[in-house]
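Got a structure for you, questions after.
Note that one protein chain is taken out, while the other chains of the complex remain in position.
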Amino acid sequence: MLFHVRMVVKFPFGLDKSRAEELKSAEKKFSQDLQRQGKWIHLWRVAGTYSNISVFNVETSEELHDILWSLPLFPFMQIEVTALSRHPSAIQ
Amino acid sequence: MLFHVRMVVKFPFGLDKSRAEELKSAEKKFSQDLQRQGKWIHLWRVAGTYSNISVFNVETSEELHDILWSLPLFPFMQIEVTALSRHPSAIQ
Amino acid sequence: MLFHVRMVVKFPFGLDKSRAEELKSAEKKFSQDLQRQGKWIHLWRVAGTYSNISVFNVETSEELHDILWSLPLFPFMQIEVTALSRHPSAIQ
Amino acid sequence: MLFHVRMVVKFPFGLDKSRAEELKSAEKKFSQDLQRQGKWIHLWRVAGTYSNISVFNVETSEELHDILWSLPLFPFMQIEVTALSRHPSAIQ
Amino acid sequence: MLFHVRMVVKFPFGLDKSRAEELKSAEKKFSQDLQRQGKWIHLWRVAGTYSNISVFNVETSEELHDILWSLPLFPFMQIEVTALSRHPSAIQ
Amino acid sequence: MLFHVRMVVKFPFGLDKSRAEELKSAEKKFSQDLQRQGKWIHLWRVAGTYSNISVFNVETSEELHDILWSLPLFPFMQIEVTALSRHPSAIQ
Amino acid sequence: MLFHVRMVVKFPFGLDKSRAEELKSAEKKFSQDLQRQGKWIHLWRVAGTYSNISVFNVETSEELHDILWSLPLFPFMQIEVTALSRHPSAIQ
Amino acid sequence: MLFHVRMVVKFPFGLDKSRAEELKSAEKKFSQDLQRQGKWIHLWRVAGTYSNISVFNVETSEELHDILWSLPLFPFMQIEVTALSRHPSAIQ
Amino acid sequence: MLFHVRMVVKFPFGLDKSRAEELKSAEKKFSQDLQRQGKWIHLWRVAGTYSNISVFNVETSEELHDILWSLPLFPFMQIEVTALSRHPSAIQ
Partner (left out) sequence: MLFHVRMVVKFPFGLDKSRAEELKSAEKKFSQDLQRQGKWIHLWRVAGTYSNISVFNVETSEELHDILWSLPLFPFMQIEVTALSRHPSAIQ
């Protein structure tokens, strides 16, 4: 099942710089593992902002929640989830 | 270049039913032609609504505009365009 | 899988009264069939408004979409879908 | 009487981690007591976010207020309350 | 139990003038009956607009819903309901 | 002259607890004095939130401003003021 | 007492042109009478829009309401009222 | 003096097609005259929508208002005006 | 040329009290100088809030910007600027 997710990252003023770098590295590794597993099937940057638009292919909304909740940057993110379904005009 | 587009369709009360069906058929054909050309690369239904989330792969924003402006349902759509760029964590 | 759905009904001025009554009867029957099937598991009125808050238990977001799209009042509704997951403090 | 409540939790940057854990444990216990008493009759996680959607069955809005005000996480929550009534199409 | 209600009236262009006057008379009578019964305990005009702020004293949200749904102007109103409870600093 | 006022209290993270208690006591006393003078004629809690809905009966908007500006919790409040007038259907 | 009022005019599609002109003439006369009486003390056009920003000097919010409600264009206006008070830095 | 203007065009359902074409031709001519006079110094299409972003170079806000109010499509536009000033980092 | 300006002041928690008083005194003096010069022609308090509504009479938007940017409280303000023009019904 597909979910469209928009994540916006806001680091609080005062967050230690090296801590932020650690979190970003962990986030990247976490994200790439999920991409390789075919769970996180699209990942785009929204041009000009610290945010992304993603599409996840998961079994259930439980699984989606567990993934997003585990993101290293989760505490610093605003997340908006939209459930998708097949479009009748899609040729794929 | 990739653009994320959300389209929401609102038919005015009073639109002739057969006219609406004609427009929807024309829209489907128009969309599928663009999908086959590799311009309209993703097309999903937003579950529970008369709207879609799409990704277009076009040369320029001119080309994107010309496509969207030519949609048979364009006069009945609200359209929101978001420019995308490559995400540094994307593995593709 | 559970989805939280809020539906708001707005009849356009000029809709024929008997047509509205037909649609409301059809909606009621449609809703009660789905309740009996265990798909539409909660249905509450938002006090003071022509809208409801519902919870659906469906296999996929496809199934949710097909149900909502088929509602007799769908053309006159604003619909907002929220994916739910199990809460770690829930005792059920 | 039924109330629909949406709670969103935002911990301020700088809140001590162990303090946050204490509050979350206390919140869980508090919530489960109310669930066992039949006051807090539904509790769902909104997928992908630190928030829940709940339904309370209480005698009065006073009682609802006293419960919500007493939540251990209350100072870190945004809370939105919606009064529900029976839906004429509900079969229960 | 007290509910705070804000009602905004919007007549559609094209509503027959005498029909509007009938509805307004019926609304006035309906409102005054409820005021005399002690259900509709406050009714103020929002200065400069066609809207009111009211407080209802009812047994349940069911009762509130039944009253508001029965307002002659209900089809032309936007209604927002807020549940009230006793304030700890109130001296009454 | 009547004014409808909605006040929402937000304490900043880091405000000293005993300072907050002092402010709340002062606020209560201040509010009750005005209630006894017949200036602050209604005071309700919005169920489930740290906010109130009030009605003030004052001579002028100057007087209203002076009262609200003097509230001990003023620096921590969002305040929204709405001017009221007599409703033609009110029986009082 | 001073009130700041913003009025936005929206004529519905289908309003007869000569009717619109009549209403605009009546509005102008009505407004100028109030200006001469010293009630409507400022009247500015918001550049580029069919709306104005005004300041009224009236005895009470009742009086303000009666004026605004009587505007010939009232049924086609969105009106927002803000109560003003003397600013401590004003030299007048 | 420079003003940034965003115009969004919404034709009402039911507007005669040939009337719309006349208005669009008149709008084009009107706009090009102002461009040639150096008043309307930038005119861009917002990609994917029936709206534009423009910059005007005028003597006063009066002049801006007179231009916008005279646009053939003015009755069908939402217009948002933003006053600009020289940026200290601009090299021109 | 006239501009309508709304300023809302928000002091951050933690700003030193005497520093705040200094800024407020400087702001008052700055404002009164401009009022005496005939630049800041109206200054009202929005009743019940720490904000004002002002009208400036300046040569250009440059001049307006320079004035607002120089306000001692500028770093703590949200500012909204609206360009005004003469209203055809104004008698002055």
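Read from first to last, the chains carry the letters A, B, C, D, E, F, G, H and I; within each, the first residue is number 1.
Just so we're on the same page, a contact is a pair of C-beta atoms (placed from the backbone, for glycine too) under 8 Å apart; a residue touches a chain by one contact, two chains touch by 3 or more.
The model shown is predicted, which means the values in this text are computed figures rather than measured ones.
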| item | value |
| --- | --- |
| Touch list for subunit I against the chain that is not drawn | 3, 5, 12, 14-15, 61-62, 64-65, 68-69, 75, 79-81 |
| In subunit B, positions touching the absent partner | 1-3, 60-62, 64-65, 81-86 |
| Subunit A residues touching the omitted chain (full complex) | 11, 13-14, 45-49 |
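Just so we're on the same page, only the chains that are shown with their structure count from here on.
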| item | value |
| --- | --- |
| Candidate from D-F, F-G or C-D with the same interface as G-I, over half of contact pairs in common | C-D |
| Distance between the centres, which are taken as Cα means, of subunit I and subunit A, whole angstrom | 43 |
| Multi-chain contact sites of subunit G, meaning residues that touch two or more partners | 2-3, 14, 45-48, 61-62, 64-65, 81-86 |
